[in-house]
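Structure provided below as structure tokens; questions to follow.
Here the complex is missing a single protein chain, while all its other protein chains stay put.
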Amino acid sequence: MTAETLAAPAAFDPGAEAARATAAILHDTLHGTERGVVVDSPPGAGKSTLVVRAALELAGAGRPLMVVAQTNAQVDDLVLRLAEKNPDLPVGRLHSSDADPYDKALDALENVRKSAKAGDLAGLAVVLSTAAKWAHVTVDEPWRHAIVDEAYQMRSDSLLAVAGLFERALFVGDPGQLDPFATVGSEQWAGLAHDPSSSAVTTLLAHNPGLPQHRLPVSWRLPASAARLVSDAFYPYTPFRSGTDHGDRSLAFAVPSDGSGPDRVIDEAAVSGWGLLELPARHTPRTDPEAVRAVATVVRRLLDREGRSTSERSPDPAPLTAARIAVGTAHRDQAAAVRAALAGLGVHDVTVDTANRLQGREYDVTVVLHPLSGRPDATAFHLETGRLCVLTSRHRHACIVVCREGVDDLLDDYPSTEPVQLGTLVKFPDGWEANHAVLAHLAEHRVAWRP
Amino acid sequence: MDKGALASALGSPSVFGQSQFAFVRGNAFEARVKADGGAELLRLVHERLDRGARPPAEARVEVPDLSATGPEGRAARTSLALREATGTPGAWTLLDHPMLALEVAGSPAFLEPDAVVVHPDGTWTVVEIKSFPMLDGSADPAKVGAAARQAAVYVLALEQVAARLDPAPRVRHRVLLVCPKDFSNLPTASAVDVRKQRAVTDRQLARLTRIDEIADALPEGVCFSPEQPAEELAASVEAVPATYAPECLSACELAFHCRARSREAGAVTCLGRPVRAELGGLSTVGDVLAAARGEAGDPDDPAVAALRRAARLRAEALATAGAGTGEVSACR
Partner (left out) sequence: MSLITTLARLEAVHTGRAQPAATVRHRHLSDRPMVFVPLITAGEAGAPLGALVGTDRDAPHLLVVPQPRDRDLRFAFLAELADIVLPHVEAYAEQVEAAERTETDPETDKRVKVEVDLCADAAQLVVPSRAGIDFVRLLGRSMRFRRTAEQDPETPHPAPPRVPLLGRWLTHYGERARVPGSSLLLAMTDLLGRHWATGQSTLEDQHLGALLAWIARDPEHPGRTGAEAARRAELARDADGQLLCPPAGPATDPAFDNKLLAPAIERYDRARTALAAAEDGLEADDRLGALTAAEREIRDLVESRTRPTWDAVWRGLDLLRELPVGAHVEERWTRDRWSFTSHRDRILSGEPPQPRRDDAVTAANKLATREREQARLEAQEALDDPLVMAGRRLAGEAFAGEVVDVVMAYSESKRPSPRPLVTVRTDDRPYLGERVKVYRSLGGKPQTAEYVGPAAPDDGSDAGAGTGDGALVLRITDRMGRGKEPEAGSVPEKGDLVCFTLFEHEQRGGAKLPDPEQTPWTHGGPPGEAAAVPEAADAQTEEDVL
């Protein structure tokens, strides 16, 4: 394994650092003079915990609060967390008028009122909905406060549609994940402070550069083996640390290795936190059957070998179950192919999804089909930093990447020649550069395998 | 090596060349930007990058003479001027067409930025002067991107020079891009953050195989000189691995030659790199068409299977349309 030994100054106390940051955020939110507060949250830094805590404190202070999230799943998740922390709090879930507009689990919550009309929810302490639904709401009296969740994944025009609903807001999000996109060209507005296709936070800060900006400094999800790499590769100018140290977590398997590639890469990842299962170089279509089979085999063996994980959460080893494993891919058809392959091996309960859908989720072990594996070309889509960042930052213990050999050469054939728009904030890092950085690191945990 | 002359000798003349109108205007613009001892240029640097410093109009301004013999001599002269300027706090120094040396794959490459400015605080800024316009504050992103990549190389070269000084001065990672404003010939400028391009270039340079290694890998007697007979020349050029893609047409004088070879070989990348994305291991026109028609290829290979489905759907759609019913029956 590589020496990930971060030269941690003995003084670094992750709990204290995180608490300090949270206190400052809550202070600015509740007592600050600015209309907005921005919080950058790297993967697993406790964003949802912060949102729930801020919501409860604002509600506690008697300030009517609206919460804007980007997807229905995110809204439902926040409602459930709020109710868990304070079951007595009157909460409103504003939903669409489509069929099945919200999670049925909400029906069991006594103090959560659901409606498709904002008027029905008037007077409740907290009302939550998606940005899309809020955009159709009109009010005479704006809310005193709002929390905008996943603000980096929200488009500027989407914020424009809802910003009239509140006086002040706390904006929370992860700048390293996938950017919002438009289905048509928007170059003509590049460089404008209010470019409708840029992220909500970009526009907000361009117009209000003086707003307080905070950063959650500690990732509680990523293990010490991963935080450094993810921070260096994807957050080079806003580094963060792991909340746990080397040795705080462990992953072990009851069934010994059979010497095969998948077992060897599992062992490598169990020890070091990373594993690269490298298949022979070959140009393949997206649903490369060998790579798909390799991914499925790794998952099957993870389950068969009876993994046990220990962590700061519990001293007793917890079994590595199917629910704690996820497979990440770049494309939908790849996810479908992996699901089919897993079903063929009798595995049914493992989450298999694209990077877009895995955003914000957390597992013990992830198996990733590298976005550039076997590709004859490297497009902007496959080089997008956020995609690789999401895929390599979902795990608490280990991440195993399955990839064809030769991606570094492919990257060299596609040097970064991005166009540059004057006046736009440079978003870091470059996809090409980040891909190289991750590959160079993975190469140290390589298990070459010819299936 | 003159790739344009080489291309003509190979029988595939390129369409490169510069119009004298563009040339004249470009030179006139640069001269205008640097007129009066660089007063306008320094004003722009101050305004866009260093508002806190004393304005050049009120400060000491130096424009050192950088002339010397040969690129090595000029590079040495530039280094000296940079050292002196950095040691003169409070003054603005404009280095007009300095010469910088950058190690590339073990050999020095000489680079000539349009200008380098040393700020009163001793930091260094790369200035790029381009003749494409900034219209209402924005400019052609492809051209700005190219300028940023070019400037990033200068930044790296300057950093090598800076590293030899003690204490090493800071090379600014925001460069100044100067262009004509709107439809006029007046200069305007924009700060461009080149940290990304700098990081990428740095990694690219580190990954470049050493030039002598490239030379070792080539067969004996390879030599690119336009005076050789065309066939010998072609053979020499073939020996260098090159992957043609349509993007080459706007970037390289030899592209039409490479395209002809690539087409002869039936390479599908002639149609653009994205074409290959769904073809897996199939890389020639013949192979793909044979697989699509069911004449070759492993039906279990997903690429082959997808091709056959595509071919079947395409044939079906064309037959539907060709049937001339006027009604797109199945899909309406």
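Here the chain labels run A and B in written order, and each chain numbers its own residues starting at 1.
One rule holds for everything that comes next: contacts are C-beta pairs under 8 Å (C-beta built on N, C-alpha and C of every residue); 3 or more make two chains touch, one makes a residue touch a chain.
Worth saying up front: this structure is predicted, and the values here are computed from it rather than measured.
J.: Any idea which chains on screen the missing one touches?
T.: A, B
J.: Would you mind spotting which of A:Arg144, A:His194 or A:Arg357 touches the chain that isn't drawn?
T.: Residue touching the absent chain, from the options given: A:His194.
J.: Touch as defined at the start, partner being the missing chain; which of B:Ala115, B:Leu158, B:Leu254 or B:Cys270 qualifies?
T.: B:Cys270
J.: Have a look at B:Leu44, B:Ala75, B:Cys258 or B:Val288 and name the one touching the chain we're not showing.
T.: B:Val288
J.: Have a look at B:Asp36, B:Glu103, B:Asp121 or B:Glu247 and name the one touching the chain we're not showing.
T.: Only one of B:Asp36, B:Glu103, B:Asp121 or B:Glu247 touches the chain omitted from view, namely B:Glu247.
J.: Could you list which residues of chain B touch the chain missing from the display?
T.: Touching the missing chain: residues 12-13, 15, 17-26, 131-133, 135-136, 180, 182-186, 246-247, 249-250, 256, 263, 266, 268, 270-272, 274-275, 277-279, 285, 288-289, 292, 306-307, 309-311, 313-314, 316-318, 320-322, 326, 328-332.
J.: What residue numbers in chain A mark contact with the hidden partner chain?
T.: With respect to the unshown chain, the touching residues of chain A are 35-36, 99-100, 132, 135-136, 156-157, 159-161, 163-164, 169, 182-186, 188-189, 192-197, 200, 203-204, 207-208, 332-333, 336.
Heads up, the rule we're going with is that only the chains that are shown with their structure count from here on.
J.: With centres defined as the mean C-alpha position, give me the chain A-chain B separation in Å.
T.: Going by mean C-alpha positions, chain A sits 34 Å from chain B.
J.: Using the touch definition up top, name the residues of chain A that touch chain B in the complex.
T.: Of all residues in chain A, those touching chain B are 187, 190-191, 282-289, 374-377, 379, 412-413, 415-423, 426, 428-430, 432-433, 436.
J.: Which residues, counting only chain B, touch chain A once they are in their complex?
T.: My answer: residues 134, 137-139, 141-142, 144-149, 177, 190, 192-193, 195-197, 199-200, 203-204, 207, 243, 269, 273-274, 276-281, 283, 300-303, 306.
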